[in-house]
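Removed from the display is one protein chain of the complex; every other protein chain stays in position.
Chain naming follows the written order as A, B and C, and within any one chain the residues start at number 1.
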Amino acid sequence: MTTVMSASASAEETAAAVPAPVTMAAALNAALADSLAADDRVVVFGEDVGTLGGVFRITDGLASRFGERRVFDTPLAEAGIVGTAIGMAMNGLVPVVEMQFDAFAYPAFEQVTSHLAKLRNRTRGRLALPVVIRVPFGGGIGGVEHHSDSSEAYYTHTPGLRVVTPGTPADAYRLLRQAVACPDPVLFFEPKRRYWSRETAVLSVDGPPVDRAVVRRPGKDVTLIAYGGMVATALEAAAAALEEGWDVEVIDLRSLSPFDDQTLTASVRRTGRAVVVHEAAGFAGYGAEVAARLTEQCFHYLEAPILRVTGFDIPYPPPHLEKFHLPSTDRILDAIARLQWEGDNA
Amino acid sequence: MTTVMSASASAEETAAAVPAPVTMAAALNAALADSLAADDRVVVFGEDVGTLGGVFRITDGLASRFGERRVFDTPLAEAGIVGTAIGMAMNGLVPVVEMQFDAFAYPAFEQVTSHLAKLRNRTRGRLALPVVIRVPFGGGIGGVEHHSDSSEAYYTHTPGLRVVTPGTPADAYRLLRQAVACPDPVLFFEPKRRYWSRETAVLSVDGPPVDRAVVRRPGKDVTLIAYGGMVATALEAAAAALEEGWDVEVIDLRSLSPFDDQTLTASVRRTGRAVVVHEAAGFAGYGAEVAARLTEQCFHYLEAPILRVTGFDIPYPPPHLEKFHLPSTDRILDAIARLQWEGDNA
Amino acid sequence: MTTLAHPGETLSADGLLPSAAPLALIDADGRLTPEAAGELTLPAPGVLRELHRRMVLGRRFDTQATALTRQGRLAVYPSSRGQDACQVGAVLPLRDSDWLFPTYRDSVAVVTRGVPAEDVLALLRGDWHCGYDPYRYRVAPQCTPLATNTLHAVGLAHAARLQAKDQVALVMLGDGATSEGDTHEALNFAGVWKAPVVFLVQNNGYAISVPLAKQTAAPTLAAKGIGYGIPSLLIDGNDAAAVYSAVRVAVDRASAGGGPTLIEAVTYRIEAHTNADDATRYRSSDEVSTWLERDPIARLTAYLSARGLLDDAAAGRLAAEAERLADGVRERMNAESTVDPAELFEHVYAHPTAALERQRAALLAELQEQEPAS
Partner (left out) sequence: MTTLAHPGETLSADGLLPSAAPLALIDADGRLTPEAAGELTLPAPGVLRELHRRMVLGRRFDTQATALTRQGRLAVYPSSRGQDACQVGAVLPLRDSDWLFPTYRDSVAVVTRGVPAEDVLALLRGDWHCGYDPYRYRVAPQCTPLATNTLHAVGLAHAARLQAKDQVALVMLGDGATSEGDTHEALNFAGVWKAPVVFLVQNNGYAISVPLAKQTAAPTLAAKGIGYGIPSLLIDGNDAAAVYSAVRVAVDRASAGGGPTLIEAVTYRIEAHTNADDATRYRSSDEVSTWLERDPIARLTAYLSARGLLDDAAAGRLAAEAERLADGVRERMNAESTVDPAELFEHVYAHPTAALERQRAALLAELQEQEPAS
C-alpha cells in the first residue's frame, strides 16, 4: 500500500508509472482515487469508508484527498446505503458504495433486486443507474461467522446486474475503473483473501473489457475455470498438474454476469475437459451455470462431465475448520484426475 | 374453496373424506387448518392473514376458527415477520408465516440467510427452527411488476433451508402438512397461477415424503423435469409430445432442496435425454443445478445435453407480455425436438 | 455530574413533536377553523381554486380508472378517492425543479404533476412498467415495494445538495409503509444529512385490511420524527388547504437548507384497497359513511362557494373539463394496446448482451413459426 495508492497520484501519473509491486488493496484504492479524480460525478460512501478508510483500508486517504462531499461515512444501514445510492444516481451522481462484508449486504437485497437491477428496464431505459457496489467476499482469512460468505450466485441470477470479480491486482484496478465507468449497476466482488497479494504491474484501465474472460495460463488438456480468490489457487493447481502430466488451461472469468461464452466455449471445445472452481456452496451455485451452459454448447466435444470443485453445502465454517471447506489445489487435482483420461477404467 | 376448506373439518375428518374436487387454494387452507388443529404450537401470521384471510384467501376462516392468539395480522414488515418467527420458534412455537408475494420476501433476506438457515448449525444443533415461510411465487396471473417473481434459486443456494413446492392440490396439502411437521426451516413456494386449479382427491398427509420427487407420468423417451406451476405445463407438453411420437416421463421435483438424486438419476439413465423447465430466469437459475448435477451423474447415458426451458434473462415482464416470457408447451416441445434424436443431423 | 452526552446528542426535544391534534385550516363544513393552525397559513384564493379544480379533475380520473377495471381495461387500480386533498395538496407546492416520489396509490398526484393520464395508466393496464419519462416530469416511477422509495428520495435530495442544486424531493407513503425498515433508514439518513426531502405519510387508517391499531402503538405517526431529529406536522389530510400549506412550509424549509420534514396527513381511502379487494371483510359501512361526510372536495367547494370564489357557471365549466378528461382516458384505454415482444430484451442493460440477443432471436423465430399456423 505504498507507491501506487499514494493519494496525490493522478490518473495519468498512475497509468504512466513503471511496473512496481502492488497489492490488490492498493490497486483498488488507486482505482477509486483515479475514478474520483477523473469524474466529478463519482462519490464513495458506506460504513467507515471516510475517516477510517474502510475496515480493509481500501478507501484509505480518499476522504482527506477528495473531501467529505465526495467520500463519506453513512449511518449503519445497508438498505439505506444502496437505496440512497439509487436516488443519487437518479440525480446525476455515480455512487461507488461499500458493503463491509458479504453477508452484511443481505439487508440491501430488496433494494438491489427490485430497484437497482430493474429500474432501467422498468422505465424503458430512461433511468440508468451507474452504481457500483463493492463487496469484499469469500473466506480464507480466519474470519468468524458471517465474515466469509460468497454470495455471488444470488446476484448473477438477477437480470439487470453485472457481476464482476478480479483475480489479480492489475485486474482489480482495471475492472473497478471499468465498473465505475459502466452505465449498468455492477456488483463488484473483491476476494478479501487476496487483498494483500502482490503483483508487479503497471496499473492501467486498458486491457480486456469488463465483460470478457481471460486465459491466465494456456494449456491443452483441461480447462480450469475460476474467479476471484480462486484464480490464484487454480494457477497453483495448474502448476502442480504439470508434474502429473496435465497441461491445464486456466481461465479467469472476471465477469460472472454476463458470461463470456465465446472465450469459454472455445477453450472447452479445444480441451474436451473442464473443471469449475468456487468457494461458495456447490448446490445451485454459480458453477452449476458454468457447467450446464458449457455442456450445452460443447456436448460433443466433452470427454467427461464438467466437474465442480466448490465449498461444501454447509454454512461457512468457523476459522479452525475453513481449510477443510475451501477448494484446495489437491481437491482440484483430484477433480482433474476424475476426468476420465484415456487408460482410466472409470 | 368449498367442502374441503370448511373451517370446521378436523384433521381426521379431512383425511377420511371421499374424493372430491378441490383447488390448490382450498387444499392449502385445509393443510393450515389441520396443522393448527393437530398441534397447539402452530401459529399462523403475516400481512392480512387474519381478518382478511390473506390476499389469496389461503388463510380464510382460520382466525375466526382458531382465534387471534393462533392466527394474526402483523405490522407491515417482512424482516419483522421472519425475525419474530425465529424468536417464537426459539420459544417452542411452530410459526407458519406468509410473504404476500415473492418479491416482498426480499426485505427478509438477511433474516432468512444469516439466521433462519444457519442457527441450527451455529449452535451445534441445539437450536432448531421449525419455521415455514409460505411464498406465493411465479407469474401467469397478469400481475403488475414485483408480483410475479420466481426466487427459488436464491433459497436453494442457501444451505440449511429446505425448499419445497407443490404441483397439484393433493400434494399442496400433503407437502404443507409435512413442511409444518419438519424440524428444519422450509421455504414453501406456492405456484399462484395454480391456486384455482382443481383436482379430485382425498387430502391426506400420507404419500411420498417431503424430500422425494415423484414421477407424474411415466415415459421412456425423455425425462421432463418440472416443479410448482410448471408441472401442469409439463404434463400438457407430454400429452402433446405423444402425438409427435415421444413418450415423455414427467417428474415433479417437489423438493428443490435437498434434491432427490435417486429418482432423477434413475429416470435420466433410462431415457438418456432430459429437459428442465422453470419460470425463473435461466441464468444461474435452479435448472442449472439440475442439468449440471444430472450430467455429472448420467454422463455416459446421455444422448444429448440436458436442455433448459426457462424464463428469459430479463426482469419479469408486464402483463401483456408475460405470455412471451413464460415457458409454454410449444417451447418445451421445441426443446424435446432439439435432443438429437436418431435421424437428426444436428 | 456534568451532563453526559456524545457529540451529536442535543438532549433537547424542543420543537420536534407534532401538535396534539391534526392541524386544519378549513373544517369539514367548509368553514375556517377557529383554532390556531400552527405554522400553517391559508393559501391565497387563486391557489385554493386551483386545489379545488385539480381535485375535481383528479377525482374524475380516479372514478374513470376504477370503472375501467370493471371493463377489464386495466389489470388493477388502487383508488385514492377520499385522499384527493393529499394527492393534489402534495403536488401543487412543488416547483418544477423538485421531484415527486409516488406509490401505486398516487396516480392522481402523478396526473396532477402533469403526466398524461394514459402514460400513468400504462403500468396498471399492463403494457409496460413505468409509462412515463421520470426526468421529463421529475416524477419517479410509482413504487410498489413498500417504503423503498423513501430512500430513493433521500438519495436524490442529498445528491442535489452535494451538487448545490435547489431541489426538494417529496416522497409519499402510507401508514402501513411506515412499519418497513426502509422508512426508518430513510428518515435517519435524511436527519443526519439534513437532506431537502419531505416525507408525506397518507395515514388512511389501513394497510389493505390491517388497521392502524395493529400497525403501530405510536400516539401518532408524526411522533416518529423526533426519533430522527426531524420536525413533524400532524395535519387533517382531507383539508387541501392544510396539506398545501404544510407541504409548502416543508418545501421552503428544505430549500432553505433546513432539512427534512415529516408530515402525517390523516385521511381515508373510500374505495377498497384495489378493485381486487373486498373491503367489507374488514371495515364497516358506518365507518365509510363517516368519512364520506369529510369529503375533501365538498368542503373546499363549500368554502369557495360561500366566498363567491366558485359560482355555478365555473362549477359547470369544471365539470365539463372533467368529463372531457374522462372521455380522453376512456378512449385511449379502449384502444387495443400495442406491445412489442422484442422489447422484452431491451432496457435490461445499456446494451443487450450477446445472450439476450440470442434469446430475442429465438423468440422472434418462434413467433414467425407460429404466424402461418394461426
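The working rule: contacts are C-beta pairs under 8 Å (C-beta built on N, C-alpha and C of every residue); 3 or more make two chains touch, one makes a residue touch a chain.
Since the structure is predicted, the reported quantities are computational estimates derived from the model, not experimental observations.
Judged over the whole assembly, touch between the missing chain and the shown ones holds for A, B, C.
Taking the complete complex into account, B:Ala79 is the one of B:Ala17, B:Leu36, B:Val49 or B:Ala79 that touches the chain left out. From the options B:Ala20, B:Ala128, B:Val215 or B:Ala266, the residue with contact to the unseen chain in the full assembly is B:Ala128. Contact with the chain not shown here comes from a single listed residue; of C:Pro211, C:Gly328 or C:Pro341, that residue is C:Pro211. Think of the hidden chain as still there; on chain B it touches residues 43, 69, 74-75, 77, 79-80, 82-93, 107, 110-111, 114-115, 118-128, 159-160, 162, 182-184, 211, 258-259, 261-262.
Although one chain is not shown, part of chain C still touches it, namely residues 1, 3-13, 16-17, 20-22, 24, 27-28, 33, 175, 179-185, 188, 191-192, 194, 203, 205, 211-221, 223-230, 236, 238, 266, 294.
In the full complex, chain A makes contact with the omitted chain through residues 47-48, 50-53, 55, 73-77, 79-80, 103-104, 106-107, 142-147, 283, 312-315, 317-321, 324-325, 330-331, 334.
Here, only the chains that are shown with their structure count from here on.
Here the CA centre of chain A is 40 Å from the CA centre of chain C. Centre-to-centre separation between chain B and chain C, using Cα means, comes to 36 Å.
Looking at chain B, one finds that residues 79, 103, 106-107, 145-146, 283, 313-315 touch two or more other chains.
Residue numbers of chain C whose C-beta contacts span two or more other chains: 128-129, 145, 181-182, 343, 348, 353, 355.
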